[in-house]
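Complex shown without one protein chain; remaining protein chains in place.
Entry: chain A
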Amino acid sequence: MSLHTAEHDSAERITAGHVTAEQGPAGPVKIGIRGVGKTFRIRGSDRPFTAVEGIDLDVREGEFLTLVGPSGCGKSTLLDLIAGLTAPTTGQILIDGRAVDGPGLDRGIVFQQYALFPWRTALANIEFGLEAKAVPKRERRERARHYLELVGLSGFEQRYPHELSGGMRQRVAIARSLAFDPDVLLMDEPFAALDAQTRESLQEELLRIWEKTNKTVVFITHGIDEAVYLGQRVAVMTSRPGRIKQVLDIEFDSREGDLRADPGFGEYRHHIWTLLRDEVAAAQEQERTVG
C-alpha cells in the first residue's frame, strides 16, 4: 500500500531516488533560525524568564534533524516558535526565506501529548487538517483512509481516540500531520510514551515515510539512541536558557542491518551522552534552585 502512494496521491511529492541518510541533504535551507530567543513573563515575578536564547540553526530541505537536550531546556518552546504558535522575543525564524508570522499548513506538528480531538473518530481526526485546507469531502475521506493505512491502522477508521492504544493514537496524530502534506514535519517527543517495541516499529515507519516524501523533519527526543538512529544530524541543546551546544553529523557506511549494533552508533551515542551529562547536571541544579 505504501508503494501505491505515488499514483494514489498526486499532491505528495516523491523524490526520484531515495534521499538516504548516508548521502546527507544538500538542498536549500528550509528552516532558518536566526538569533532566536524567547522569554516568558512569569506571574508574581518581574524578572523575565528566558527559555531559549541566541539559537542559530539551519535545517535544509529534506533533512531529518533530531534535537536533544535536558528536560526544560526549551525544546518544545523552539518547536512552537517554528510552528508560529508563539512569536520569538528576539531574532527571526524563516521558512523558505520568509519570516514566520503565524501557524500554517506548510508545517505539521505532532505534539508531545497526542492532541487528538476526542469527539472525532480516527478518520475524522485525520480529515481535520484537510477540512482546514478546504479539500472536497470525497477526496478528504480518501486521503484520510490512505494515511491511516500508511501508519498501519486500516480497520480502525471509526474508532474514537479513547478506544485506541497510546501507540495507535500517536500514529493517528502522525497520520493527521502527514495528511495535509506539509513540507515541514515538527515532532515533539512523539514516541516517548511508547513501549520499546512499538517505538521501534514507528521509528521505522517514520523513516520509511520520510524517505518517500522528502519532508523536512525536526524531531525532538529524550532518547540518545533515537536521536542517532533517526537523525542525519543531531542538535544538542544546553540547559536553560537553551542554546545549541553542538550539531553532529551522523554518518553510517550503510544503513542496512541492525544500525544499533554498528560500532559507529555506539561512538555517536557516547559522544552525545558526554555532551548531555554536564547539561543534565546543570539543569537539575537549576531546578533545585528555582523550585
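Everything below uses one rule, namely that a residue touches a chain if its C-beta (ideal position, glycine included) is under 8 Å from a C-beta of that chain, and two chains touch if they have at least 3 such contacts; residues count from 1.
Just so it is clear, contacts and distances are computed from a predicted model.
Of "Sulfate adenylyltransferase subunit 1", "ABC transporter permease", "Phenylalanine--tRNA ligase beta subunit" or "Periplasmic nitrate reductase, electron transfer subunit", only "ABC transporter permease" is the UniProt protein name of the chain excluded from the display.
Touch with the chain that is not drawn comes from one residue among A:Gln92, A:Ser165 or A:Gln246, which is A:Ser165.
Taking the complete complex into account, residues 1-3, 68, 70-71, 83, 85, 103-105, 107-109, 111, 113, 115, 117-121, 128-129, 131-133, 149, 152, 154-156, 159-165, 167-168, 171, 180, 194-205, 207-208, 211, 222-226, 255-261, 269, 273, 276-277, 280, 283-284, 287 of chain A touch the chain not shown.
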